[in-house]
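Everything on this sheet refers to the single structure shown next.
Apart from one protein chain that is not included, each protein chain of the complex appears where it belongs.
Lettered A, B and C in written order, each chain numbered from 1.
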Amino acid sequence: MMCKNDGYRIHRAGPREKIYFKPEDVKAAIITCGGLCPGLNDVIRQIVITLEIYGVKKIVGIPFGYRGFGNELAEIPLSRKVVQNVHLSGGSLLGVSRGGPNVSEIVDSMQERGINMLFVLGGNGTHAGANAIHNELIKRGLKVAVVGVPKTIDNDILLMDKTFGFDTAVEEAQRAINSAYIEAHSAYRGVGIVKLMGRSSGFIAMQAALASGQIDICLIPEVPFELHGPHGVLKHLKYLLETKGSAVICVAEGAGQNFLEKTNAKDASGNVVLGDIGVHIQQEIKKYFKEIGDPADVKYIDPTYMIRACRANASDGILCTVLGQNAVHGAFAGYSGITVGICNTHYVYLPIPQVISYPRTVDPNSRMWHRCLTSTGQPDFI
Amino acid sequence: MMCKNDGYRIHRAGPREKIYFKPEDVKAAIITCGGLCPGLNDVIRQIVITLEIYGVKKIVGIPFGYRGFGNELAEIPLSRKVVQNVHLSGGSLLGVSRGGPNVSEIVDSMQERGINMLFVLGGNGTHAGANAIHNELIKRGLKVAVVGVPKTIDNDILLMDKTFGFDTAVEEAQRAINSAYIEAHSAYRGVGIVKLMGRSSGFIAMQAALASGQIDICLIPEVPFELHGPHGVLKHLKYLLETKGSAVICVAEGAGQNFLEKTNAKDASGNVVLGDIGVHIQQEIKKYFKEIGDPADVKYIDPTYMIRACRANASDGILCTVLGQNAVHGAFAGYSGITVGICNTHYVYLPIPQVISYPRTVDPNSRMWHRCLTSTGQPDFI
Amino acid sequence: MMCKNDGYRIHRAGPREKIYFKPEDVKAAIITCGGLCPGLNDVIRQIVITLEIYGVKKIVGIPFGYRGFGNELAEIPLSRKVVQNVHLSGGSLLGVSRGGPNVSEIVDSMQERGINMLFVLGGNGTHAGANAIHNELIKRGLKVAVVGVPKTIDNDILLMDKTFGFDTAVEEAQRAINSAYIEAHSAYRGVGIVKLMGRSSGFIAMQAALASGQIDICLIPEVPFELHGPHGVLKHLKYLLETKGSAVICVAEGAGQNFLEKTNAKDASGNVVLGDIGVHIQQEIKKYFKEIGDPADVKYIDPTYMIRACRANASDGILCTVLGQNAVHGAFAGYSGITVGICNTHYVYLPIPQVISYPRTVDPNSRMWHRCLTSTGQPDFI
Partner (left out) sequence: MMCKNDGYRIHRAGPREKIYFKPEDVKAAIITCGGLCPGLNDVIRQIVITLEIYGVKKIVGIPFGYRGFGNELAEIPLSRKVVQNVHLSGGSLLGVSRGGPNVSEIVDSMQERGINMLFVLGGNGTHAGANAIHNELIKRGLKVAVVGVPKTIDNDILLMDKTFGFDTAVEEAQRAINSAYIEAHSAYRGVGIVKLMGRSSGFIAMQAALASGQIDICLIPEVPFELHGPHGVLKHLKYLLETKGSAVICVAEGAGQNFLEKTNAKDASGNVVLGDIGVHIQQEIKKYFKEIGDPADVKYIDPTYMIRACRANASDGILCTVLGQNAVHGAFAGYSGITVGICNTHYVYLPIPQVISYPRTVDPNSRMWHRCLTSTGQPDFI
């Protein structure tokens, strides 16, 4: 009998002595959900390679995430040959999308297709779905392993040191930041703004600012700030233009949502559609300096899609390799309803519910955020 | 006596036997105007190095273009040591800006500073200014050489094979196009849109599309198109999504201006502010596919500032080197009111008025545009 | 009847009104010979795509150059789907090699396979082979088109402005030169040496030196030099270390062969195996400065394989696209024994014998070489 997950304990990841599936009986499926993230192809590749090492012959990709279970889209046959070089390109070989059929329909489709191992690459919503599928499978008494690999470029999964794609995102963000720096620095009273990913968590913005050494102001969702007012961002910007002649701002997409009109719109993944803080700040800056009679030359860069579509760098490549291997080891060990990760430098299996309750965030009292503040030299904006 | 330019003839560029300035009497100034363009630092660097080879000791940069003549901004002393590695970064060491004082004020400032060689890096408007300065200097009977180096990333200067920065722009555009391709390809009914530079001329869009091999639709200012209607872009897009599953569009910023509300706003350089065709197309596509009940997943990338801020690639590096050397040779030969360029594979001097009357454009009947159409497979959109 | 080539005339390349093959009767084969060169996959890709546009259904790749005709290696079926993204990787999809069976055996194999269009990507030796095949086919009265695409990273084909891969090579060489510059500059009495491609011609070394602005000494096959002696390279190097503290040398592989022991060894392509001038210079420099009691810190970089294996840059991508299209147009127009190229800015067809008699070389009296000397500041080394 399968051991599934035991609800709360963390297990060290890796191969187990006993395996709960005969490789010749396995039909494994892989799906990628949500938005793009560097490393998706690396994880897919490694899952396929490791399955083949176990001796599995039937491996397929379900196209376009959960959606692929709901319609007539053909399965994508996978093998070492197919995936050999996919990690050299960004994107997802299988396609991604948000939304899809409901849990019961997905499980129906899995039964029809004879899938008894499902690897799910996605974020919080996707993992919630994976867990629901896992529970439905148990309810139906089916011996199927459902294993998640957390995919969030924002690096905001609870308990995990780092999620794949994050390191690449920070690296690629350097290019945008350096462009903004050069634009700002070469302009008369130049202000460069870079909007980076980070719906609830400012990890990318913080690390990218720290790595670049070129950011004067870093704004993240975890740290409230004022734009106007005596301690606001605009006042500090005025000071920077007077003393340094130019300034560069890096803002996480989820920062300063209080300045934007609330919408109740949600995307197909169920995420609230955020207002565009980058555009808002750009407009406020332009207006402010025009009003005080000394216009600034504002350049706004949104590199989001150029970062997401990158191939994984070497560091993420290794992380993806290990996560992919462990996902397969976990499934063969009979775990289900789990996800893989790196936790306090150790690779582990975690029950899905443990990691999806809320997003991990930057601690404003942490050393890392203070290092970031030291590096930017920015004051409190309250 | 200085020979200035002779009004219409093209001269082969290069060093002359006789020089019209004693190097020890020369005070040379360099200015960079308008927006950023890869290679500005390369040209500055080469002008400085070549001036030093001639024996010039007094070389300065005027900060922030013509604006630097109008206020108290300090001159930037230049020497081989200062410029040695500036070509390894993008931007302009001297700063750029639009606008500035009027011609008479500029010439006053030049006289005060004792400048008798002025190297002007800029676009059409900047060259018109340089020519006016040249004429005013003649009127005042001053022996000053004014030499332009055409800076237009759009590659739209009359008579010239290629302007510096263009090759780099096409190269860097590949990165954005490939991101758009990956986003579109990985999405369900994905459409990637890349807006590229090109106010009046579609050279960057055309060449970038041709080089990438990943563009399905290329839209440029020179070729009218319809969005709606039986032969419009949207219809073709629908066909592409049905047959290929995804599509990538590359649009020059000056294309399809007829779809946008005319504003009479002009920027500080006197250029009409264009409507944003990229955003417009994005919205029309979203609306169209929503209306026909089969939404598309549209991703829009505007890499403009990330392209402009790049350092020059090797090919542009060589072009900048030769242009910079020739600018100095021309000034020492006593030419004024000229600009340097490469014309039918030869490096030449041209009288400024010859090149600034209107922008060079893509010929819709040219082989290159037809090769582009072959590559994209797009029909006429009329 | 096929028109073949007319022995001496140059024809403008492009599609013709009449075509000499029914697309449905065509079986086209592509081979790549010799060493790697950026752009091979781009040309292959474009030939395949253009053949499909003409309506050809039977397209194959012969693996590993002429060798593939000689043994039991399977043909590689080619189609738009197969080649869609091959230009994003370097190398050759089909494999390359030197040598192979004799002309008669190749033509036998072509007859057996039913090939009536052969596209040959390779250098001088390969083109000589293509011409011999063409002649043998005529002798046998077979209606087969043999069309070459010159592949030489050295850019040393007679009459041609530029061959594909050259621009990329110059670009990639920057990386090695910059590394050598940093190593030399960061070391005490540091000397960086970069060996670049160029068996008979110094185009890559010259252009790479010019583009980088970081080279002090550029040595090419066309310009004789002495190492020792009062005007030798070593004396100048001593001067550079005393005045600048470091120096960077760029040497083409074919330079200074007079210093090396002659071998009569030839590689499988029939090229004489060159002595290693880079290693030789490195050793002579070390010895010289040790002997004068003031050792230099010498770092030697040979980036050859890292340059050859690159994917084509945008500029070469466009060149490859046009050459590939023209190769197919030429074959359909009934030409045979020709090769495609760009000649004085025009794309043309040339009879093979016209271009292979000897390699094109750098003219030591040309402006470009003099610009290079100005840039490096090096004296005559004789």
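FYI, contacts are C-beta pairs under 8 Å (C-beta built on N, C-alpha and C of every residue); 3 or more make two chains touch, one makes a residue touch a chain.
Being a predicted model, the structure only gives us computed values, none of them experimental.
The chain that is not drawn here is touched, among residues C:39, C:125, C:278 or C:303, by C:303. The chain omitted from view is touched by exactly one of A:260, A:273, A:292 or A:314, namely A:314. Remark: the omitted chain is touched by one listed residue; of C:102, C:135 or C:178 this is C:178.
Considering the full assembly, A:212 is the residue among A:212, A:246 or A:361 that touches the omitted chain.
In the full complex, the hidden chain is touched by chain C at residues 36, 64, 67, 89-92, 95-97, 175-176, 178-180, 182-183, 185-188, 297, 299-303, 305-306, 308-310. Seen from chain A, the chain kept out of the figure touches residues 14, 42, 45, 50, 53, 87-88, 161, 167, 170-171, 173-174, 178, 207-208, 210-213, 313-315, 317-318, 321-322, 325, 344-345, 347, 367, 371, 374-375.
Definition applied: only the chains that are shown with their structure count from here on.
Shared residue numbers account for over half of those found at the interface formed by chain A and chain B, and the copies are therefore classed as meeting with the same residues.
In the CA-based superposition of chain B onto chain C, the rotation angle is 180 degrees, rounded to steps of 5.
Centrality annotation: B (chain centre taken as mean Cα position, compared with the mean over all protein Cα atoms).
With respect to chain B, maximal separation of chain centres occurs for A (centres as means of Cα atoms).
We define each chain's centre as the mean of its Cα atoms; on that basis chain A and chain C are separated by 43 Å. Chain B and chain C, compared by their mean Cα positions, are separated by 32 Å. Mean C-alpha position of chain A lies 37 Å from that of chain B. Residue positions 89 of chain A each touch two or more of the other chains.
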